[in-house]
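All remarks here apply to the structure that follows.
The block that comes next holds chain A.
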Amino acid sequence: MTAIKQMMKYEADRDKEFAHWVTGVVGAEKIRQCIQCGMCSATCPLSIYMDYTPRRLIHLAREGFKQEVLGSFAIWLCASCYSCTVECPKQIKVTDVMYALKRRAIQEGAYPKRLPIPVLAREFYKMVRGHGRITEGRLVFNLFLKTNLLKMLGMTRLGLGLLRTGRFSFFKESIKHRKELGALLDAVKSSKEVAA
Partner candidate 1 sequence: MNKRFDPSIVGFFCNWCTYLAADLAGTSRMKYAPNVRVVRTMCSGRVDPQMILWAFRHGADGVLIGGCHPGDCHYQEGNYKALRRITLLRTMLPQFGIEPERLRLEWISASEGERLRDVVNEFTEQIRRLGPLRKEAAPKAAMAA
Partner candidate 2 sequence: MRLESENPLTLSNNGSSRIGFYVCHCGTNIAGVVDVQALAEYAAKLPGVVVSREYKYMCSDPGQELIQQDIKGNRLNRIVVASCSPHLHEQTFRTATAKGGLNPFYFHMVNIREHVSWVHEDRTRATQKAKALVRAAIQRVSFHKPLERKRVPIHPDVLILGGGIAGIHAALTMADAGKHVYLVERDPTIGGHMAKFDKTFPTLDCAACILTPKMSMVRAHPNITLWTYSEVTHVEGYVGNFKVKVKRKPRYIHEELCTGCLACVDACVYKDARYPDEFNLGLGKRKPIYIPFAQATPLVVLIDPETCIQFKSGKCKKTCVEACAERRAIDFEQREETKEIEVGTIILSTGFQVFDAKRIPNYGYGIYPNVYTALEIERLINASGPTAGEVVLRDGRKPQTVGIIHCVGSRDENTNRWCSRVCCMYSLKLAHLLKEHTGAEVYNFYIDIRTPGKGFEEFYDRLLKEGVHFIRGRVAEVTDWAMTPDEEGKLVIRAEDTLAGFVRRVPVDLVVLSVGLEGHADAEDVRRTFNITCSTEGFFLERHPKLAPVDTFTDGIFLAGCCQGPKDIPDTVAQAGAAAAQCMALIDRGYMEIEPNTAWIEEELCSGCHVCIAMCPYTAIHFDAQKKVAVLNEALCKGCGTCVAACPSGAAQQNLFRDEQLFAEVEGVLV
């Protein structure tokens, strides 16, 4: 017997701060002009898997239904193909909105636990911070180590194939001016803290 859940919303359920925040997001300047035509969803190659389609997310977000938005799996499905951004008849940069929602969800720790996204981000950052470049082999390797080995094992054949064809190098790619790069990334960090 399935649990009965209240679906109806009270005005008090709206998070006005969130609604305000989303309209201020880079790329979301025109989010209030959305006419809910669904072009973004229809053109999205991932919407077939989405619990909330991009169109619904946009409306939920501008109305301030934060839980629904940040709890939605859809925001993690965006593959950055920019179809929605290009097709939107109101020129809302939907991809950027999706990015912003991802970032907000990570900040608030509201991401599906099965997703290694924060780990990926961390590993990626470590590697760039340290060497300025990504050695794909190592990144994937570290990533799988830190998430689940099983998946990694499932991929061994691919790994071997890449090794065989010399596409899976463990040799560290690196830049000369690492110190400067470090300074650059720190500057971004601090500027963010100022903003926050």
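The candidates were selected such that all candidates are chains of the complex that A comes from, given by their letters.
FYI, contacts are C-beta pairs under 8 Å (C-beta built on N, C-alpha and C of every residue); 3 or more make two chains touch, one makes a residue touch a chain; residues count from 1.
Nothing here was measured: the structure is a model prediction, and the numbers come from that model.
> Which option touches chain A in the complex, given 1 or 2? Just the number is fine.
Contact with chain A is made by candidate 2.
> Could you list, by residue number, the parts of chain A that touch candidate 2 in their complex?
Within the complex, chain A touches candidate 2 at residues 35-39, 41-44, 47-48, 52-53, 55-56, 83, 87, 89-91.
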